[in-house]
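One protein chain is absent from this view; the other protein chains keep their places.
Coming up: chain A.
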Amino acid sequence: MSEENPESLLKNDAGKNKDKVFCTFCPSKVLNQGSATFVNIQFSLPYMQRKGDGQADERESISDYWLVEDMYTFENIGVSNTVENVKYLACADCERGPIGWHDLKTKKSYIALSRVKHA
(Lines give C-alpha, C1' and ligand atoms only; values in the text may rest on other atoms or scores of the structure.)
Protein backbone atom coordinates (compact mmCIF):
# COMPACT_ATOMS: atom_id res chain seq x y z
CA MET A 1 0.00 0.00 0.00
CA SER A 2 2.78 2.45 0.88
CA GLU A 3 4.35 1.90 -2.54
CA GLU A 4 1.08 2.82 -4.22
CA ASN A 5 0.56 5.81 -1.97
CA PRO A 6 3.93 7.34 -1.25
CA GLU A 7 3.39 9.74 1.58
CA SER A 8 4.98 12.56 -0.43
CA LEU A 9 1.97 12.52 -2.75
CA LEU A 10 -0.48 12.60 0.12
CA LYS A 11 0.86 15.53 2.10
CA ASN A 12 1.18 19.19 1.18
CA ASP A 13 4.20 21.44 1.76
CA ALA A 14 3.18 21.95 5.36
CA GLY A 15 3.06 18.19 5.90
CA LYS A 16 -0.73 18.14 6.16
CA ASN A 17 -3.03 15.68 4.41
CA LYS A 18 -3.89 16.93 0.91
CA ASP A 19 -6.95 14.74 0.55
CA LYS A 20 -9.90 13.77 2.65
CA VAL A 21 -9.45 10.55 4.57
CA PHE A 22 -12.07 7.80 4.36
CA CYS A 23 -12.68 4.31 5.66
CA THR A 24 -11.47 1.74 3.13
CA PHE A 25 -14.59 -0.41 3.57
CA CYS A 26 -17.47 2.09 3.65
CA PRO A 27 -18.13 5.74 2.67
CA SER A 28 -17.52 7.09 6.18
CA LYS A 29 -15.33 10.21 6.25
CA VAL A 30 -12.65 10.19 8.94
CA LEU A 31 -10.80 13.47 8.35
CA ASN A 32 -11.15 16.62 6.26
CA GLN A 33 -8.20 17.71 4.17
CA GLY A 34 -5.50 19.68 5.96
CA SER A 35 -6.61 18.53 9.40
CA ALA A 36 -3.76 16.13 10.20
CA THR A 37 0.02 16.20 10.03
CA PHE A 38 2.27 13.48 8.66
CA VAL A 39 4.54 11.90 11.27
CA ASN A 40 7.02 9.08 11.29
CA ILE A 41 6.44 7.10 14.45
CA GLN A 42 6.79 3.41 15.09
CA PHE A 43 3.70 1.73 16.47
CA SER A 44 2.36 -1.78 16.03
CA LEU A 45 -1.34 -2.09 15.30
CA PRO A 46 -3.26 -5.35 15.61
CA TYR A 47 -4.39 -6.67 12.23
CA MET A 48 -7.83 -5.57 11.03
CA GLN A 49 -9.01 -9.14 10.73
CA ARG A 50 -7.88 -12.16 12.59
CA LYS A 51 -6.80 -14.88 10.29
CA GLY A 52 -7.31 -17.75 12.67
CA ASP A 53 -7.45 -18.72 16.30
CA GLY A 54 -3.72 -19.06 16.66
CA GLN A 55 -2.87 -15.61 15.36
CA ALA A 56 -5.18 -13.62 17.58
CA ASP A 57 -2.59 -11.20 18.89
CA GLU A 58 -0.50 -10.59 15.83
CA ARG A 59 0.45 -7.02 15.08
CA GLU A 60 1.74 -5.10 12.11
CA SER A 61 4.53 -2.61 12.59
CA ILE A 62 3.56 0.70 10.96
CA SER A 63 5.51 3.95 10.86
CA ASP A 64 3.53 6.33 8.59
CA TYR A 65 0.76 8.07 10.47
CA TRP A 66 -1.46 11.14 10.33
CA LEU A 67 -1.18 12.94 13.65
CA VAL A 68 -4.45 14.46 14.90
CA GLU A 69 -3.90 16.86 17.81
CA ASP A 70 -7.48 17.19 19.00
CA MET A 71 -9.83 14.23 18.95
CA TYR A 72 -12.75 16.45 17.95
CA THR A 73 -10.97 17.17 14.68
CA PHE A 74 -12.23 13.81 13.44
CA GLU A 75 -15.30 13.96 11.24
CA ASN A 76 -16.31 10.47 12.30
CA ILE A 77 -14.38 8.06 14.48
CA GLY A 78 -15.01 5.11 16.75
CA VAL A 79 -12.93 4.96 19.93
CA SER A 80 -12.34 1.63 21.64
CA ASN A 81 -12.16 0.80 25.30
CA THR A 82 -8.77 1.32 26.88
CA VAL A 83 -6.04 -1.29 26.55
CA GLU A 84 -2.79 -0.41 28.36
CA ASN A 85 -3.20 3.35 28.15
CA VAL A 86 -4.15 3.20 24.49
CA LYS A 87 -7.52 3.52 22.81
CA TYR A 88 -7.74 2.04 19.33
CA LEU A 89 -9.51 3.94 16.57
CA ALA A 90 -12.01 2.41 14.17
CA CYS A 91 -14.45 3.53 11.52
CA ALA A 92 -17.44 5.14 13.24
CA ASP A 93 -19.88 3.56 10.84
CA CYS A 94 -18.73 0.02 10.07
CA GLU A 95 -16.41 -0.29 13.09
CA ARG A 96 -13.65 -1.86 11.09
CA GLY A 97 -10.23 -1.23 12.48
CA PRO A 98 -7.95 -0.50 14.12
CA ILE A 99 -7.09 2.26 11.69
CA GLY A 100 -5.03 4.02 14.33
CA TRP A 101 -4.63 4.69 18.02
CA HIS A 102 -5.15 7.38 20.64
CA ASP A 103 -2.55 8.03 23.33
CA LEU A 104 -4.30 8.77 26.63
CA LYS A 105 -1.24 10.50 28.08
CA THR A 106 -0.67 13.00 25.28
CA LYS A 107 -4.30 13.05 24.04
CA LYS A 108 -2.95 12.77 20.52
CA SER A 109 -4.39 10.45 17.90
CA TYR A 110 -2.66 8.69 15.02
CA ILE A 111 -4.22 7.30 11.84
CA ALA A 112 -2.21 4.79 9.78
CA LEU A 113 -1.90 5.98 6.17
CA SER A 114 -1.96 2.38 5.00
CA ARG A 115 -5.30 1.64 6.64
CA VAL A 116 -7.40 4.45 5.20
CA LYS A 117 -8.39 5.72 1.77
CA HIS A 118 -7.29 9.12 0.48
CA ALA A 119 -9.60 10.88 -1.97
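Keep in mind that, in the parts below, contacts are C-beta pairs under 8 Å (C-beta built on N, C-alpha and C of every residue); 3 or more make two chains touch, one makes a residue touch a chain; residues count from 1.
Here is the rule we use: contacts and distances are computed from a predicted model.
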Discussion item. As a check of understanding, state which of "Ras-related protein Rab-10", "AP complex subunit sigma", "Mitochondrial zinc maintenance protein 1, mitochondrial" or "Cyclin-like protein" is the UniProt name of the chain not shown.
Written reply: "Ras-related protein Rab-10"
Worksheet, complete the sentence: Given A:Phe22, A:Phe38 or A:Phe74, the residue that touches the chain left out of view is A:Phe74
Discussion item. For chain A, which positions touch the chain that isn't shown here?
Written reply: 32, 35, 46-50, 69-83, 85, 87-88, 90, 92-98, 104
